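A single protein chain has been omitted from the complex, and every remaining protein chain is retained in its original position.
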Amino acid sequence: MVAFLPILIILIIVAALTTTFMVSSGKIKKSLVPAKAGGWMLIAYSSLLIVAIVVSLFIPGETISTESVDEQDLEQTVEDMHEAVFNAELDDVDPDLILQEWSFDYEKDAVGLDLLSANPDQFSIMVLIEKTNELDDDLKAFYIHSPMYMDGIPIDVETTPEVSILDEEVRVVTPEEQQIRYNVYDHGLSLEPFKEGNDSPFHSSFSMAVLYLQVPEDLEITADISDYEIVR
Amino acid sequence: MYLTEVKTSDIIGKQFRYKFKSYIGVFSSLVIIQLLGLLFSLSGSRFSSSSAVGYQVDVQYYTVDIVMIFTIFWGFMSAMLLTTKAYREDDFAFITNRFSSNLSTIAFLAVISLIGSLTAVLSGFLLKVVVYLVESEPLLSLNRGGIASTYSLEILGAFVVVFLFATLGYAAGMIIQLHRLFIVVLPAIFLGGSVWVATFDVPIDLFHFYFQEANFLLFLLKMVGTAGVLCAVAMLIANRLEVKR
Partner (left out) sequence: MDVIKCEDVTKTYRRRKALDQVSFSIGENKLVGLVGRNGAGKTTLMKVLAGMLRESSGRVEVFSRRPFNDLTVSANSIFIDDEMNFPPTMTLVELLQEGRRFYQNWDHELAMKLFEYFNLPSKARHQDLSKGMQSTFNMIIGLCARCPLTIFDEPTTGMDSVVRQDFYRALLKDYLAHPRTILVSTHYLNEMEEILEEVVLLDKGQLVLQMPIDELNEFTIRLSGKKDVLERWIQGKEVLLTKETGHDDQSVILKNSFSAEERQEMKRSGVHVSSVSASDACIYATSPKGGVDHVFDRSEDK
């Protein structure tokens, strides 16, 4: 009930305004505005709207479309990426999705993982390890990120974690969290027929961040088993 | 004796013009209410937030939903006001009968509903400009595609809703004119009905019937059809009302 109170108050205000500004004849003669003001106010307001329409044409800023994001396409991309990394087929991963590569000399017999993030409870990069005989005494790391969309807005992913070798550990530090804010003007009416086709245009699509490590075949992994997964 | 023969349609036209001049005040309240709605809309209507690795993305949506709601309510209130004695009998100064008087009032309601929904939909541009000027973040425009990208259809959609509520106000006002007691009875029926539906899970969901209709044509049909029924009810009642002035 309390939640309805502001709505109720606003409706009462609107009702009062309608009644007061509506000029009546005969019995109720009082009105806040001159009787004929209605016409002039409408004309002035319409002119303002027309000016706004013209001005809005010059407002920079792209138009995002819920239609331009083909969800199936997006899902397919993520799926393909998922399949490629889990099958250790790095070559099959879309090169655009590999945001950064590292290469380290590493001569020790074992390696651990030191996963650090600003938020200690949550390290949201998936660490996958591929043991390969193509490497000898060196490590390679790849940061792979799927395309990210928020309510149909493509988000440019540019930040990457810091990856470094420290003694017998690979240290991964997640990037500082960046705040991105968008203002979106949505002229669509909140009426059902106008939502057709996109039941909820307001969703963020699933995104996937992977740190892919290639290590020599005989390297021993000393990290906590829950921190990583060996794909081959 | 020579009697002037008049055509009903002709008189309705004249009454419409007369009413448009008489009730021009409805537009001052429309403008005030829509500007007020825009003011409320400046704080944004929806907010969604999502985070991913290294990112926290917030999206603030600006819509004219509040303006639409205000306009709907304005239509309802204005129509109801027109049924009060002072307004209802305005046209009895000149040639009229109840039929032509009602039809011209309904035509007037239709026109103000159209103007109201037109300005409500277009007020989005004003909102867009103001948000762009006030906010520092980039402003994007969402194109939902389909019929939502056609302004004329949006105006049509808004119009049928505003008009439906205007006829609802008109019919309710007429019922109240029939007997003062209905001022209490009508809201009681409405509230009681809502509670009844809510508590007993009665499968009559009017809201669902009218506003969850996804098919645009069916949606229009339901709105216009109901508005027609409400007009008929109002006219039936008005035919019983005498001019008391």
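Miscellaneous remarks
When the chains are written out, they are named A and B in that same order, and each has its own residue count from 1.
The rule we apply is simple: a contact is a pair of C-beta atoms (placed from the backbone, for glycine too) under 8 Å apart; a residue touches a chain by one contact, two chains touch by 3 or more.
Just so it is clear, the structure is predicted and the values come from calculations on it, not from any experiment.
Touch with the chain omitted from the figure is made, among B:G25, B:G54 or B:G169, by B:G25. Residues touching the missing chain, restricted to chain B, are 1-6, 8, 11, 14, 17-18, 21-25, 86, 89-90, 92-100, 239, 242-243, 245 (touch as defined at the top).
In this section, only the chains that are shown with their structure count from here on.
Between the Cα centres of chain A and chain B there is a gap of 37 Å.
Those residues of chain A whose C-beta lies close enough to touch chain B in the complex are 10-11, 13-15, 17-28, 31, 33, 35-39, 41-42, 44-46, 48-49, 52-53, 55-56, 59, 61-67, 124-125, 145, 148, 150-153, 155, 157, 159-161, 174-198, 201-202, 204, 207, 209. Within the complex formed with chain A, the chain B residues making contact are 22-36, 40, 44-46, 48, 50-65, 68, 70, 73-74, 77-78, 81, 84-87, 89-90, 115, 119, 121-129, 131-132, 135, 137-148, 151, 154, 157-158, 161, 211-216, 219, 245.
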